[in-house]
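Pasting a structure here, questions to come.
Every protein chain but one is kept in place in this view of the complex.
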Amino acid sequence: MKRIDNFKTIIDKYDVIFFDAFGVLKNYEGLVPGIGKTFDYLKEQNKEYYIVTNDASRSPAQLADSYHKKGLHAITPDRIISSGMLTKEYLDLKVEGGIVAYLGTEDSAHYIESLGLHTIPISQVNSTNIDKINAVIFLDDEGFDWRNDLNIAVNVLRRRTIPAIVANTDNAYPVTVSEVSIAIGGLATMMEIVVGKKFIRFGKPDSQIFMFAYDLIRDYRPISKKDIVMVGDTLHTDILGGNKFGLDTVLVLSGNTLAHEVDNRITTTGIVPTYICESAVVEKDMF
Amino acid sequence: MKRIDNFKTIIDKYDVIFFDAFGVLKNYEGLVPGIGKTFDYLKEQNKEYYIVTNDASRSPAQLADSYHKKGLHAITPDRIISSGMLTKEYLDLKVEGGIVAYLGTEDSAHYIESLGLHTIPISQVNSTNIDKINAVIFLDDEGFDWRNDLNIAVNVLRRRTIPAIVANTDNAYPVTVSEVSIAIGGLATMMEIVVGKKFIRFGKPDSQIFMFAYDLIRDYRPISKKDIVMVGDTLHTDILGGNKFGLDTVLVLSGNTLAHEVDNRITTTGIVPTYICESAVVEKDMF
Amino acid sequence: MKRIDNFKTIIDKYDVIFFDAFGVLKNYEGLVPGIGKTFDYLKEQNKEYYIVTNDASRSPAQLADSYHKKGLHAITPDRIISSGMLTKEYLDLKVEGGIVAYLGTEDSAHYIESLGLHTIPISQVNSTNIDKINAVIFLDDEGFDWRNDLNIAVNVLRRRTIPAIVANTDNAYPVTVSEVSIAIGGLATMMEIVVGKKFIRFGKPDSQIFMFAYDLIRDYRPISKKDIVMVGDTLHTDILGGNKFGLDTVLVLSGNTLAHEVDNRITTTGIVPTYICESAVVEKDMF
Partner (left out) sequence: MKRIDNFKTIIDKYDVIFFDAFGVLKNYEGLVPGIGKTFDYLKEQNKEYYIVTNDASRSPAQLADSYHKKGLHAITPDRIISSGMLTKEYLDLKVEGGIVAYLGTEDSAHYIESLGLHTIPISQVNSTNIDKINAVIFLDDEGFDWRNDLNIAVNVLRRRTIPAIVANTDNAYPVTVSEVSIAIGGLATMMEIVVGKKFIRFGKPDSQIFMFAYDLIRDYRPISKKDIVMVGDTLHTDILGGNKFGLDTVLVLSGNTLAHEVDNRITTTGIVPTYICESAVVEKDMF
């Protein structure tokens, strides 16, 4: 087994900490026990932190609110960088007018809508408005009838030559200790094969989400990639993406990657974190 | 444009004709107009024929019945070779006892059930019977709740190391002149990516369905591959599969491949039919 | 660890044994120690056997000769079913005249040439003969200049709409206990991506090679799939292919799949052999 590093010792070396959300701060049962102490320590040490997440199902404000309800008040909307924010930026820069059809909940679309673009659920696309649809966006696996609405989306994307944007690159997400649900990223992968066109994807491991966070910091202070560490539980998103962007990386064993399999997974994938830690929890007596 | 061949002249050269069903004999509106004359001619000429189809949604008897209702009586159950029959053979040879969970309609499963295996819809799998499930079969895109049941299937296949069998390799099928529906093969492709295990697929272009038909003929008469021609509307299933099995092949332009795109499609895919015909219709005044 | 089965007890239950070659009968050092006893036992018990191999680098006669030189005389040319034989059958049925360009050694091509087709190494294709090339075949990773000849092959396949046939589906093969070489199947995979056309592949796990062996037996005696067992060291070729064709399968731990990893590999791939044995060696004192 590779050496397990002490999480507190690691974060002491960096100015800014990027955290993945699911499997690091929270899991299907709620907050990771003790994670609040980590943010107490970060505050005490005057360290900066951002949550870099592939969750586009809600706005940063709604995501932050969900942490507050669980008792973690350190996570404010301005600390959250989501693949939904990149989708919003793309629509702002590249889609001028018309209607954007979405797959997801009303909540997920509401955040995009605030741009001024008109959004409708894909189920409302019909022969009278199909020619005004200028993008199809995949936001969440909930909020629509899979059979009916995925079939509508296939036919819209076959008929119209418009961008299809996937705001979450994950294929599945955990719902209990042993069970997963298919994520909107998994549905989008199927759609891309069936439609035969190239979709645009935002989210880890793609560099663009890291760059978005990096830029946001540089707006108010100078920073180097050497000063940032990415903390995540998944090799092929958090660690691969962080490494490629040039960041040091911490794999935590509190989520997708379990202690007994970590060596084998690193060897077979070739994706190597800078450090491995049990979790992102900083114990109280440590500081 | 490549030379268009005369369909009657072609079939005169072979003893046995294999037909794909959708896009060749029928389409979303019903029978291909005039297709009955082809079967009159085959009967007159004492030619043999088989329908080789990736449709596992119904039994051969039900499929034949659907042609009879449309007025085509030449297609009897013994003339139909479907990917469902290969699935049935696989279960017979390789799955000994236990329960087979399926995605599809009751009709599609009824045919498999006749083997003596106990079949249940995937929605009925729960903690009391999951350890008795010995195979999961993908039969039809209808007859189940996509969101609920695909998620159950993902978790059954993650927990149990059992075969997942896909009885239809198509990703989509046409429902109107310009619209398609996602087929069970498309859903299975997504499931294979999400689950990360290797599924077993039956149906064109895989050789096994052609071999099944070939064997069936050899049970009652000697035959050589040179005596058989495969007629289909789709390059990457009918023509690729027929070619690879060693058959001559006819691409007809009455379905998936349209006249204006046929040259480009052949060049870009590298899949070359022996002949190209407008359709599989033998005109009355031809004979 | 799954139960390890006794190889002798298994073969006692079947009439015909199919063996993979590399990792089962031989490895990079020569014959698997003791394998001769297995064939003594098979002879004593009057069992039939065939070598079903993805090796298209030599003719069956040359392959058999290589066993004889190592002291194993039981393997005669008529016992060998290779992916090269399927390539030969394909050329016989589907390529009428013209030149076949090949990548591989002269030996590998000599076997194909005996059909009467004119074969040339791909390096000899030029502007005067390119329009007569009617197929490109991938036979062996040796016998040609990779950089020069792969680039010629790419351009031949871009310019001509002709079949590209791959006579070996393996991506790599072992050359020492820890090292591999890229196989012609790996080179062909790259070529297919670069050219963007669909290649035709023969070899396990594809059913056609099993069917070829099955047919060969049925030419002289009645047989059922239940009477045959496939013995191999590789899950995704020997075991997947055998299972799909409807055969019982034995995974041996003398080659690609090692004892300490077998459980994990079966679980992660979902490819399940009927039996697992240390090797295909029948100990002398067993019989």
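In this document, chain identifiers A, B and C correspond to the written order of the chains, with residue numbering beginning at 1 in each.
As a working rule, a residue touches a chain if its C-beta (ideal position, glycine included) is under 8 Å from a C-beta of that chain, and two chains touch if they have at least 3 such contacts.
What you see is a predicted model, and the numbers here were worked out from it, not measured in a lab.
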{"item": "Neighbouring displayed chains - absent chain, whole complex", "value": "A, C"}
{"item": "Residue among A:R3, A:K69, A:K198 or A:R221 that touches the chain left out of view", "value": "A:K198"}
{"item": "From C:G186, C:G203 or C:G246, residue that would touch the chain that is not displayed", "value": "C:G186"}
{"item": "Absent-chain contact - pick from A:L42, A:A74, A:I162 or A:I223", "value": "A:I162"}
{"item": "Sole residue of A:Q45, A:Q124, A:N148 or A:T267 that reaches the chain not shown, by the stated touch rule", "value": "A:T267"}
{"item": "Residues from subunit C at the interface with the omitted partner, ascending", "value": "141, 145-147, 150-151, 154-155, 158-159, 171-172, 178-182, 186-187, 189-190, 193-194"}
{"item": "Contact set of subunit A toward the excluded chain (per top definition)", "value": "89-90, 93-94, 157, 161-164, 195-200, 206-208, 211, 225-226, 236, 240, 243-247, 266-272"}
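Note that only the chains that are shown with their structure count from here on.
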{"item": "Centrality ranking, top chain (CA atoms only)", "value": "B"}
{"item": "Between subunit C and subunit B, distance of the C-alpha-averaged centres to the nearest whole Å", "value": "28"}
{"item": "Inter-chain centre distance, subunit A versus subunit C - centres from mean C-alpha coordinates, in Å", "value": "44"}
{"item": "Touching two or more other chains - residues of subunit A", "value": "none"}
